[in-house]
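Mind having a look at this structure? Questions to follow.
Left out: one protein chain. Kept in place: all the others.
Naming follows writing order (A and B), and every chain is counted from residue 1.
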Amino acid sequence: MNHFTQFENRPLADQLIEKALAYKNNPRMDISKGLGKRVGCIFLNPSLRTRASTQIAAMNLGMEAIVMNMDKEGWALEMKEGAIMNKGTVEHIKDAAAVMGTYFDVLAVRAFPSLVDKKEDSEDYIFNQFIKYSGIPVISLESAIRHPLQSLADMITIQENILSSTKPKVVLTWAPHIKAIPHAVANSFAEWTLGCGHDLTITHPEGYELDDKFTKGANIEYDQKKALEEADFVYVKNWSAFNDYGKILTTDPAWMLRETHLNKAPQAKVMHCLPVRRNIELSDEILDGKRSLVQKQAENRIYSAQAVLSMILE
Amino acid sequence: MNHFTQFENRPLADQLIEKALAYKNNPRMDISKGLGKRVGCIFLNPSLRTRASTQIAAMNLGMEAIVMNMDKEGWALEMKEGAIMNKGTVEHIKDAAAVMGTYFDVLAVRAFPSLVDKKEDSEDYIFNQFIKYSGIPVISLESAIRHPLQSLADMITIQENILSSTKPKVVLTWAPHIKAIPHAVANSFAEWTLGCGHDLTITHPEGYELDDKFTKGANIEYDQKKALEEADFVYVKNWSAFNDYGKILTTDPAWMLRETHLNKAPQAKVMHCLPVRRNIELSDEILDGKRSLVQKQAENRIYSAQAVLSMILE
Partner (left out) sequence: MNHFTQFENRPLADQLIEKALAYKNNPRMDISKGLGKRVGCIFLNPSLRTRASTQIAAMNLGMEAIVMNMDKEGWALEMKEGAIMNKGTVEHIKDAAAVMGTYFDVLAVRAFPSLVDKKEDSEDYIFNQFIKYSGIPVISLESAIRHPLQSLADMITIQENILSSTKPKVVLTWAPHIKAIPHAVANSFAEWTLGCGHDLTITHPEGYELDDKFTKGANIEYDQKKALEEADFVYVKNWSAFNDYGKILTTDPAWMLRETHLNKAPQAKVMHCLPVRRNIELSDEILDGKRSLVQKQAENRIYSAQAVLSMILE
C-alpha cells in the first residue's frame, strides 16, 4: 500500500480489518516496526479524535509523530499553480509539501472542503496537492470528499457487532444540523459499506442526494421510517446538499433519530462518527442507551490508523 | 490512589512528598514504570509550567504524554446535561471524556472557574464531569477550586526549607492584582498546609475571606503587619472576592509584599506559584533576593506530578 485515501478493494479492506483487530487485541505487538520512522500529521482544520488516535497508533508502532496545526502554528498555504503570491498566503503547497516529504517517512493530512467551490472540492484538490508534491506516502485524515480512516473504523465496528451470519442491513440516515457540514463521512461510509459487501439503504430529505460516485449500488429511500425497518446498523450523519452545493435545505427535527424511530428495528445498533450535536442529530436516550456504538467506533479509530500505518511501513 | 484532586490525608501527603524527593534526587529511577502507558493532558485554559512539568514527569516515568489544548486545537465542549446542542458548542463533555477514557490510561485536566456562577464553580462542575464520564483516573491540573499539584510542590518546598524541628509559621498573604483571579491556589494551599500540620495564618483585606471549607483551622488576621511577624514562610497570592463572588474589592498597593514588610520576620522565605505580576503582587527586591523560593517551587512541580503519576500507576 502506498497512499491511503479511499476504499480500494475488498481483499485489502478485509486485510486491514483483520490487522486492526489483531492490534486491538495486542496494541504493542509491532512496537519495533516503526522504529526510527516519522509520521508528520498536518492539520489544516481542527481535530481531537483524529489527532490523538493517529498519534497513539504511531506510538504503538514505535514511530514518532509530529503534529503541525497549519492554521495556527504554521501559515496560510497557497494552493494555486503559478500564483503570484502578493496576498495573504505565505508559502506555496509545492514548497511546503516537498519539505515535509524530506522531513517525514509518511504524511497524514486533514484538509476540509470549502463547500463553496464544488469542482475543486470534488477533485480533492488540496489533498491531492500534498500527494503530488510530498513524494512520500500520504494518509487521509479526512479530505474534502472522504474520511477513510473513519470508515475503516466503522467497518471494524460493524464486523465486531454483527449478530448473525447473514448480510446485515445498514442504513445511513441524514440528520439535522445547524451548520453546513461536509460530505466526506457520508461518502466514505457509503463507499466502504458497499465495497465490503453490506446491504446499504440511504435515507434523507429530497435534495440531499449525495454524489452518486459514492452511492451507486445503495438503495435510496426518502421515507426514513420505511428505511429504518429491520435495520441492523443505523449510521446517523448530517451533510449539506451536494447538488445545491453546501446549502442547508432543511433542519426538520423530525429527522433526528429517536428511540421511537426504531420501533421496527429492535436489534438496530446506532453509529455516529462524533462529534455529535446531542438532541439535534441524535437523542440523548439513544446515545446513552444500549444501542449506541459511538464509543466503540471512536476506540477503533486507533486500530484503523495503526493497521494503515503498519501496511504503509511494509 | 485513583484520582488526584485534593488533599486526602496526612499519611498520603507524606508519602507523596517522600516519593517526590526521591524522584528529585534521581528523576529516572522509575523510567520503566510507565512504559506503554499514556496520559492525556487536557487544557481548557492556557498553561506553561503545568504543561511542561506534567510532560516531563510523564517522560521521567517512561509514559507517553499527549497534550490537547481544547480551546485552540479542539473545540468548545457542551457541559450541561440534556442540552439541545444548537448553539456554539460542538461536542458534549460526555462524549469527549468517554473517548479520552478510551484513548488514555490517565487523564490530566485543567479547567478554570467562570468566576460568574458561584454554585457551579464551587461544585467543580466541569472538572467533575471529566471524572464522571472518562472512567479512568483523573489528575487535577487546576480545577475551579483547587490546584493540588501546585500545593504538593509547595509542601515539598516547605519541607526542603524548614530550618528547625519546630512547627513553621506559614502565612498566606493576599496581594493586589489587576484582574479577577480564581481561588484555587489559595484554597489548595490552605487545605494542604493545614492538612500537613503546619501553623497557618491567612491575611487579607476585609471582604476577601476564602470559602471556610478550605480555611477551617487557620488563623485569620486582617492586619498584614501583625500576620507577618515571625513568619517562616510567606505565600503571596492574589484572589478575587469569594463572598462578593469574583469581584475585585481593592487593589491597594500597600498590600504588595516588600522587604520592609518583613522587618519582623528575618528568616521568612517567600513563595509564589507563578506567574507573578512583578511590582504589583510582589516587589522585584524580594523576587530577586535570597528569600525567594519561587524557582524551587516551580522545579518541584515536576516531582510533584511525577510522584502523583507514579502512585496512580501502582
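Note that a residue touches a chain if its C-beta (ideal position, glycine included) is under 8 Å from a C-beta of that chain, and two chains touch if they have at least 3 such contacts.
It should be emphasised that the depicted structure is a prediction, and the values quoted were computed from it without experimental measurement.
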> Which residue, A:16, A:96 or A:271, contacts the hidden chain when the whole complex is considered?
Replying inline: A:96
> Looking at the whole complex, which of A:11, A:36 or A:266 touches the chain that is not displayed?
Replying inline: A:36
> In the complete assembly, which of B:11, B:82 or B:275 touches the absent chain?
Replying inline: B:275
>> In the whole complex, not just what's shown, which of B:10, B:28, B:132 or B:225 touches the removed chain?
In response: B:28
> So that we can see where the missing chain sits, which residues of chain A does it touch?
Replying inline: 36, 38, 40, 64, 66, 68, 70, 72-75, 78, 82-87, 90-92, 94-96, 98-100, 102-103
> On chain B, what residues meet the omitted chain?
Replying inline: 28, 43, 46-49, 51-53, 55-56, 59, 69, 72, 178, 274-280, 284, 287-288, 294-295, 298-299, 302
